[in-house]
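Shown next, in structure tokens, is the structure this report addresses.
Just one protein chain is left out here, and the rest sit where they should.
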Amino acid sequence: MSEPVLSVHDVVVDYPGRPPTRAVDGVSFDIHTGEVVGLVGESGCGKSTMARVLTGLLKPNAGTVIYRGEELRPLGLGGRAPDSTGVQMVFQDPGSSLNPRRRIGSQIQDGLDAAKRRLGATDAKDRPQTPQEWLERIGMDPEDAQRYPRSFSGGQRQRIATARALAAAPDVLIGDEPISSLDASTQALIAYVMSTLTIAQGAGMLFISHDLAVVRLIADRLLVMYKGRIVERGPAQKIWADPQHPYTKALLGAIPLPDGAQRMPTVTPPGTSYPLDEIVR
Amino acid sequence: MSGELNIKDLKLDIKTHDEVTPILRGVNLRVEAGTVQGLAGESGSGKTMTGLTVIGLEPATAVTTGEIWLGDTDLLTITGSSLNAIRGQRVGMVFQDPSTSLHPQLSIGSQLTDHMRYHLKISKAQAREKAIAALDRVGITGGSSALSRYPHEYSGGQRQRIAIAIALACDPELVIMDEPTTALDVTVQAGVLALVRDLVDSLGLTVLFITHDLGVMSAIADRVAVMRRGAVVEEGSCEQIFTDPQHDYTRSLLSSLPGSATGPRTRDDLAHLAEIGAGGES
Partner (left out) sequence: MDIPRRSWTRRLWRKIPREMRMPVGALAFFVALVWVILCIIGPSIVPFDPLAQNLQRFLEPNSVNWFGTDELGRDLYSRVIAGARITISLALMLVVASMLIGSIIGVLAGFFGRWVDEVLMRLTDIVLAFPTVILAMVTAAALGASLFNAVLAALIVSWPPYARVVRSMVLSLREADFVSSGRLLGFSPMKSMRLDIVPNVAGPTLVMASLDIGNAALLLSGLSFLGLGAKPPTPEWGSMISAALSNFDKWWLGLFPGLAISTVVIAFNFIGDALRDAFDPEAVRV
């Protein structure tokens, strides 16, 4: 396989407190160009912390994040260096992922400007070059560029936020639970649109979600996180069809399916704890 | 315990200064005693407002018409202190987020016993005894020591169990559960769903279970009503709704949902869905 575009080595994150809470406990993985990696786990497993580490919004206590062969610098008080705008993120809450007081056209333009600064004028990929073209690409009306975020639904806002992030021509797009606040019937669709656009850009994607049923449809590889560690990793379909780690099994068994069978999901006794050894498929 | 609920042509408008916004446009729903009636729908469909209106918690600016029969009482005609007697005693309610529905600074014991003593007019000792039994029933152990604890000492799933214990404390005929598992992790959700099913089967409880999550709905509901734009578009047995939906809206809802009979199973299915513009979003 080619060189990974983003790789994480033994990242550890502690949140201050007495005693400090270990949110991420030695996590390593790679993201390659053109692949969708799904990171799944339940609340408190450290998956959103990983998103902040990967974008430089949070400095890990130990470990490194390598982006294109160099260590990613955490965001300080100053601005971000133009060459590290190649890692972008779509956030969870469609209500706050866009500035309510700016037209969406100029917010998408921010992304285009970032791409111009990083890649220079020589960049001539077949990417939309105006906010209007981007809106068309995500299936919206170019006229919408003049409107403000409040006139769009949650799903539309997440599409716009995706366009804004992708307009920056990132090498990696991170989605931090980008669909979990949306209506159930739009979740799978928006996840698909986001991942397809990202791959079409020639970028890699890390899709973070607690919803395994959706993630397995769009992800090539899965990382299952539990208590700050990755406990199982491998091809998405393989893990979905035949989970090996006891935690993955419990997670899959607990998902209720909309099949009308009135089948109760498998209950694990409260307080059950699982081994932290990793299974690589 | 009867618990049969019959909602007839329930309409609800929200009146602001000069605007009238219709929220419910004629909801008809019959909930049989001793069953779990699911109420499904996307955000803005009016499912939550229906639940709130049954227990008399609709906003002050709401204007309602229609009938809500619990046994032989029309809940819509009842006001003031007689409404209080119904709320919490004949009808219990469980909300989505137990971290805000439980009072953070009152002990579990006082949250459980206060309304029991108010409704049932029993002594403190009797109420404590009943409270311990109620906690035991929902799987919160520790007996009397649990009563002196506070919500923050429990996990999210345990808090929701406590919220259920509070809703059940006065032996209500009907319990309204509004997205009771939405804030929980799936592994915790499985336990709470199993508890609800167990309570229904063992106590003969009647539950109006409101959720947008059709997976959860399929697991817990005996019958399912699908709401859209303030009205029930389809009602039927759980099996019929999921395997043989009659209404176009139910069909499109299910076809966009991974795991349903007609839902996407592969990436290519999603590509097809995206092409035909499914998802009900415009």
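Quick notes on this one:
Here the chain labels run A and B in written order, and each chain numbers its own residues starting at 1.
Here is the rule we go by: a contact is a pair of C-beta atoms (placed from the backbone, for glycine too) under 8 Å apart; a residue touches a chain by one contact, two chains touch by 3 or more.
Just so you know, these numbers come straight off a predicted model, no measurement behind them.
Contacts of the undisplayed chain with the visible chains, over the whole complex, involve A. From the options A:Leu6, A:Val65, A:Met89 or A:Leu257, the residue with contact to the chain not on display is A:Met89. The chain not shown here is touched by just one of A:Val13, A:Val27, A:Ala161 or A:Ile279, and that residue is A:Ala161. Checked against the hidden chain, the listed residues A:Val12, A:Leu75, A:Ala261 or A:Leu276 yield one contact partner: A:Leu75.
From the options A:Asp14, A:Asp30 or A:Asp110, the residue with contact to the chain not on display is A:Asp110. Taking the whole complex into account, chain A touches the unshown chain at residues 55-57, 75, 77-82, 85, 87-89, 91-93, 96-102, 107, 110-111, 113-114, 117-118, 161, 164-165, 168.
Here, only the chains that are shown with their structure count from here on.
The geometric centre of chain A is 32 Å away from that of chain B, both derived from CA atoms. Remark: chain B residues 42-43, 139, 155, 157-158, 185-191, 193-194, 197, 212-222, 238-243, 252-254, 256-261, 263-267, 269-271, 273-274, 278-281 touch chain A in the complex. Against chain B, the residues of chain A that register as touching in their complex are 42-43, 153, 155-156, 183-186, 188-193, 196, 210, 213-214, 217-218, 250-251, 253-268, 270.
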